[in-house]
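Data first, discussion second: the structure below is written as structure tokens.
Only one protein chain is missing from this complex, and each of the others stays in its spot.
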Amino acid sequence: MRRFLMTHLLVGLLTALLVSPAFAQQTRITWWGHSNCSKDLVAEWNKKNPNTPVQYDFFAMTPYFQKLTAALSTRSAADMFTLIDFLLPGFTAKNVLAPIRPEWLGYKDLEDMKKAYIPGALDGYIHKGKLYALPPIASGFSLFINTKHFREAGLDPDKDYPRTWEDVGRIGKKLVKMRGSRMVREGFDFAMHSSTWTMWYFNTTIRQYGGEILDASGKKCLANSEAGVKAMNVRARIAHHYKASDPTVSLGTNALPADDLPKGRVSMFITHAGSVAQFGPKVMKYVKVVPFPQVDPKKPVTPIYGFALAVNPHISEAKQRAVHKVLKHVVNDSKTWYERTSYPHPDKNFLNLPGMEDARKTRYLDVFVKDISNGRFLQRSDKVLELNQAIHRAMERVVLKKEDSKKSLDRACKEIDAALAKK
Amino acid sequence: MRRKTMLRLGGALITLFALFGVWVMLLPYFWMVSSSIKTGIEVFDLPIKWIPDDIQWVNYPNALAKGAFGVYFYNSFVVAFAVMGGNLVFCTLAGYGLAKFRFPHRELCFRLILSTLMLPLEIVLVPTFLVVRDLGLVNTYGGLIAPLAVDAFGVFLMRQSIRDIPDSLIEAARMDGCSEFGIFWRIILPNCKPALGALALLAFRDNWDQFLWPFIVATTDNLKTFPLGLAQMEGIDSAAYHEIMALAVMGMIPAAFIFLFFQRAFVRGITLTGLKE
Amino acid sequence: MGEVLLEDLTKDFGEVIAVKEVNLTIHDGEFVVLLGPSGCGKTTTLRMIAGLEEITSGRILLDGRVLNDVHPRDRDIAMVFQNYALYPHMSVYKNMAFGLKMRKVARDEIDRRVKSAAGILGIETLLGRYPGKLSGGQRQRVALGRAIVRDPRVFLFDEPLSNLDAKLRVQTRVEILKLHQHLAATSVYVTHDQVEAMTMGDRIVVMHNGTIQQVGSPMEIYQSPANHFVAGFIGSPSMNFLPATVRAEGGRTILEGGGFRVSLPAERAGGLEGREGGEVVFGIRPEDMRMGSEGEIEGAVEIIEPVGSDIFLDLSVGGESLTVRVEPSVRVSQGERIRLRPDPARVHAFDPGTGATLI
Partner (left out) sequence: MGREIGVDRTLPSKIRRLVAGGGKRSLHSHLRWAGFFFVLPALIHLIIFKFYPMLQAFRLSFYRYDLMSPPVFTGLENYNLLWQNPLFHQSFWVSVKYMFGVSIPEWFFALALALLLNRRMPGRSVIRLAYFFPIAMSQIVVAMVWKFMYHPYGLVNTILETFGIGRINWLSMEESALPALIAIGIWRGIPLFGVIYLAGLQAIPKEYHEAAIIDGAGVFQRFFYVTIPLLLPTITFVMVLSLLSAVKVFLNPLVMTEGGPNGTTKVLPYFIYETGFAFFRMGEAAAASMVLFVFLFGLTLIQLRLLRRGGVE
């Protein structure tokens, strides 16, 4: 019996050993991100500031934000973390973000700070007059076209590229390549591997038609309005009227849609500035970037989004101050940021910085930044993920099952209203 | 005579069918390995080329360089082995207690333990996370391991297996002067080796594999497990199928290796666990 | 030394009382057999002595020391199990050494004792083998060896021969007895086989329904069974029982029933005093009757069973069945009516209600 008890004791001791915290350093600043694009910047910081090193950990894939929620709720989150813009309302409503202090970053106040940025670039992160996250990225979407395919189809990529959605359908149809009854090359394709991407297009198109997803109070769904139905029809027409895309390829859960453009399986595709670097110079030699398609090019609306840096409110003020120093380091030099991450920076002077001339030409920064300056953030709502999903499902029904746009959106609105009604 | 040829023909057909099935079962593996030695562009090339002209072994080091994979592998090993150890120890102890001792509410205990089979981690993720946090285990190996250290299926497996060991062995040992724990250690353990092997293999596989729980609990890179590393590849370079497949191949090796060596013991272990009653 | 005392030993498994107020003294060096049909409580009693079964009430003493709460390992008792309980993962040598090793006996002492026990049992050549590779008889010896090396005060045997074939059983029986004489240790042996019990036991304890029916030497039990149960259980073929009425005629006591009328000598009839006119059970063993024309029992032959050395006849006596042993030279045919004369000294009578032996 004694040996039996001894063994229990031993097991207990072992458990206690395992329990002892692995990391207990106090001066370390922890930072969670969704990608490892900030890796080099962190290394630089750590070289310069050995006393307050930053420990950067990145977590890819969708569950990152879920993890963040769990961690914030249990007060075990990092000192600073990357946040995608549309989650902000959900977090601010729950008071889990510390406001960014412009004065700690060297600005007089928030108004002063706004002047340094592309107009509207900070809007997505402001709640009740306070800034809650600092965006080092302003990313918009533009249209990527395969110039080789254009020339093959007898089109001039510099003149004949589409300006409107109808153009996309019409030109897209010409670019399609068939083998028998099967489409082996699509003229145009929407990326739809997540509901958020769907929403970026739909929210933008509904705005191009002068509509909105929610009413001003944010409590009522307007997606089934006339503008909404027209916006939905844009998608349906490209697939079903013009047959410029193959719904069985373009939709929803396609493995990795961004791969189709460089592989030549699609001739026109909408994606963000970071893709230029991802595709690489070999692909970009025959890919051209043109502005985001519009309903009316005279009244342009484009989608923008950004990953921004937020501060954990549960840390001491002194530590928040230290975190702000890191923030300043990260956003300090937009050129370095761009070189490190290949995402445009929302700095007002970004394009005019010395040394950017080359990038403007070869990497279409002019196009991207122009689209970004017309950009609007996604519908603000603390139920944004449910909105996204409801619209995504509606889109799937319309494109895959040819359901009537109005009917499908009515159902989406019902789902959205139900979600909004919840506290 | 005709009957015999018919039978032989039938046997041949069944063997052929079995071989066909083998291909179906293994095709994903071939594809995985084949993709891992192609260039990224070749992966979806048609018609499919199983062995590329230019074998890209370089995918392996390249893929490994895209994250701290040495650390992830190490962590996966630590977690898998620790959880396996925990299961072997605690499930076997509990299985022994439930199989060979009479104590009040024993059946209730057993039922309760079995009922946890109906509790997928996803259901109790948050409360479990809260418990782990309150124990101060977030972002520790302890936090990764502790909630997984006992599995009801393991208890069931060991109980069934130990029930088949004759009581008289235990009694003989008791009379021979063995302590109760000594009986467990010297008599029970050596006589349920096959079941222990099966349990170890299943535990290793399941926990080499843990995704959701490490994802929530590990907050720094140095505690991430291999599946997290593999999953984050999509975030780094979403088009690097070839490298993702290279990592997948490497991630499969430990479990496959153990399986190759222990599959016989595994089948035997399951055979001997008293499911036959 | 090894005197075992059972005092009011009782064991109940919830509803079922397995052993009820058993009192027994087993003397040092004695070979006692616990005999009874399955479920009679003999094995439970043995297991209580071993310490494997909890005692509900009563006490067990070994040389004056109360064993109730002594751990089995500290009782200085060894046991041979029905299925031998050899550790499958240990060699024969290790199996035998295990108990000593657990008691921290020095290694060379263990070696000496194992080898010596193996010598006694003639299993020296098996020491390196594993139990799975042994025959039944060999396993049996190893199990004995494992008990011997411990040099215990008391040996317990739980039906150790039941897994052997008939020939080996007889052989091993003799060996165990020899071993017992050699070691002179107290032995308690459980069996349901009366031949084993009769041939091996210094004393036999007959148990039934958790209680002791009779304790005595084999011959005592055979010749003077304490009750109806013991009388019926001991002996093969078993004793014949016929319902009878007691009659007193001219100073003689007569047992009368359908087809028989047995008169008892006065010195045997004491137990029936005052029962004149009452019902009793008349008992007579098959071997205690002779065929003869003036026999007091009459019946018709129904089955003839020659077994070589004897012939057993099943008769129908007044509607009841009766077995008798006759010489192999006797010639009878089926349906023939014959007369039997019981040996008056071997006639028994039992109380039909309590089963108690009257004569």
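Letters A, B and C name the chains as they come in the text, with residue numbers starting at 1 for each one.
The rule we apply is simple: a residue touches a chain if its C-beta (ideal position, glycine included) is under 8 Å from a C-beta of that chain, and two chains touch if they have at least 3 such contacts.
Just so you know, these numbers come straight off a predicted model, no measurement behind them.
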Query raised in the report: Looking at A:I29, A:A70 or A:L378, which residue reaches the missing chain?
Result: A:A70
Query - Touch with the omitted chain, as defined above, among A:S194, A:Q278 or A:S342 - result: A:S194
Query - Selected from B:A63, B:L98 or B:L144 as touching the chain missing from the view - result: B:L98
**Report entry** Residues of chain A (touch criterion as defined above) contacting the omitted chain
**Finding:** 1, 4, 8, 11, 62-63, 65-66, 69-70, 72-73, 90, 94-96, 181-182, 193-195, 247-249, 251-256, 265, 383, 385-386, 392-393, 396-397, 400-401, 415, 418-419, 422-423
**Report entry** On chain B, residues whose C-beta touches the chain left out of the figure
**Finding:** 11, 14-15, 17-19, 21-22, 25-29, 31-32, 35, 43-44, 46-48, 89-91, 93-94, 96-98, 100-104, 106, 109, 112-113, 115-120, 122-128, 130-131, 146-147, 149-150, 152-153, 155, 180, 184, 205, 208-209, 211-212, 227, 230-231, 241, 244-245, 248, 251-252, 255-256, 258-260, 263, 266-267, 270-273, 275-277
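Keep in mind that, in the parts below, only the chains that are shown with their structure count from here on.
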Query raised in the report: Using CA atom averages as chain centres, what separation in Å is found between chain A and chain B?
Result: 37
Query raised in the report: What is the distance, in whole Å, between the centres of chain B and chain C, each centre taken as the mean of its C-alpha atoms?
Result: 55
Query raised in the report: Touching two or more other chains, which residues of chain A qualify?
Result: none
Query raised in the report: Residues of chain C that touch two or more other chains: which are they?
Result: none
Report summary line: Touching chain C in the complex, chain B uses residues 166, 168-169, 171-178, 182, 187, 190-191
Query raised in the report: Along chain A, where are the residues that touch chain B in the complex?
Result: 1-4, 7, 11, 15, 18-23, 30, 32, 34-36, 55, 57-61, 63, 67, 70-71, 73-74, 76-78, 256, 258-259, 262-263, 278
Query raised in the report: Taking the complex as given, what residues does chain B use to touch chain A?
Result: 41, 44, 82, 89, 125-126, 129-130, 133, 135-142, 145-146, 179-182, 212, 215-216, 219-221, 223, 228, 231-239, 241
